[in-house]
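Worksheet: the structure to be examined is printed underneath.
Excluded from the complex is one protein chain; the other protein chains are retained at their positions.
Moving on to chain A:
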Amino acid sequence: MKSEVKARPVSPARGRRLGALVFLSPGLAYLVVLMLVPLALLLSDTVFQRGRFGGIVYEFTTENFERLLDPLYLNVVVNSLKLAALTTLIALLLGYPTAYLIAQLPRKWKTVALVAIVLPFWTNFIIRVYAWIMLLSGPGLVNSGLKALGLGPIEVLYTEGAIVTGLLYSYLPLMVLPLYAAIDRLDPQLREASANLGASAFTTFRKVTFPLTLPAVMTGSLFVFVPSFGNFVIPELLGGSKSIMVGNLIRDQFLKARDWPFGATLALALVVALVLLLLAQSWMARRA
């Protein structure tokens, strides 16, 4: 905003503020109507009681927050954190080298590689998840391949391994793209300078490349972690509902248990956790 103001040095201060307001109003209206108001409603629903058919009975209670501390629900949250963190870590380990290699490609091939990365997004999400069911199922492609190699069938479908596989597959591009953007922007002279000063390739990576791309690592990790943490379709389809994540829990409160206030409380807890995470990320990005 500041730079925008500077761009019009002749206008009087008041006009500048008015102009800024005019240009900001569509965005502000969007945020207020679609973000702040729903969030306020969500917040208010957490302190009321469950209606018999769902809905809200407007009688004050703190019971929803007490239930949040029930070890059962805490367990679900911890399990979701675990699965999302594992997904993020693997995505980083796979995504960083991928992004690094794409950045080294000639210009023409870069485009091809990037299109290939986002290509799966052109197909419906549910269809892609169903494809994994076919791949991983007992007589599926993965197992018949392993059998042919004499590695014998493995039981993956309807386990937590299948959930992580599905999450990883769905969100890996969100890790690769910001990393690629950051690595591609790096000034090659910095690496040359590092090499000239006698650093090995590994030292250059550790002391120059990686620290400079750390904000992108954080961004990519958030992009993968956030949707993984709240996902409920993949645990249901690939995990066989045998282990639930916090997204399933929230969905079930609204659609099965008819317990909107508790669902709102769980959703609020999710929002708070993710906002804390975002704050941590921006703090680290500023330090980097």
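One rule holds for everything that comes next: a residue touches a chain if its C-beta (ideal position, glycine included) is under 8 Å from a C-beta of that chain, and two chains touch if they have at least 3 such contacts; residues count from 1.
Assume contacts and distances are computed from a predicted model.
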| item | value |
| --- | --- |
| Listed names "ABC transporter", "Spermidine/putrescine transport system substrate-binding protein", "Spore germination protein KA" or "Succinate dehydrogenase hydrophobic membrane anchor subunit", matching UniProt entry of the absent chain | "Spermidine/putrescine transport system substrate-binding protein" |
| Option from A:G15, A:G55, A:P97 or A:P211 whose C-beta touches the chain left out | A:G55 |
| Options A:N75, A:Q104, A:T123 or A:S200, residue touching the unrepresented chain | A:N75 |
| Residue of A:V156, A:L179 or A:A264 touching the missing chain in the full complex | A:A264 |
| Absent-chain interface as seen on chain A, which is shown | 37-39, 41-42, 45, 50-58, 72-73, 75-76, 79, 125-126, 137-138, 155, 158, 233, 236-237, 240-244, 247-260, 263-264, 267 |
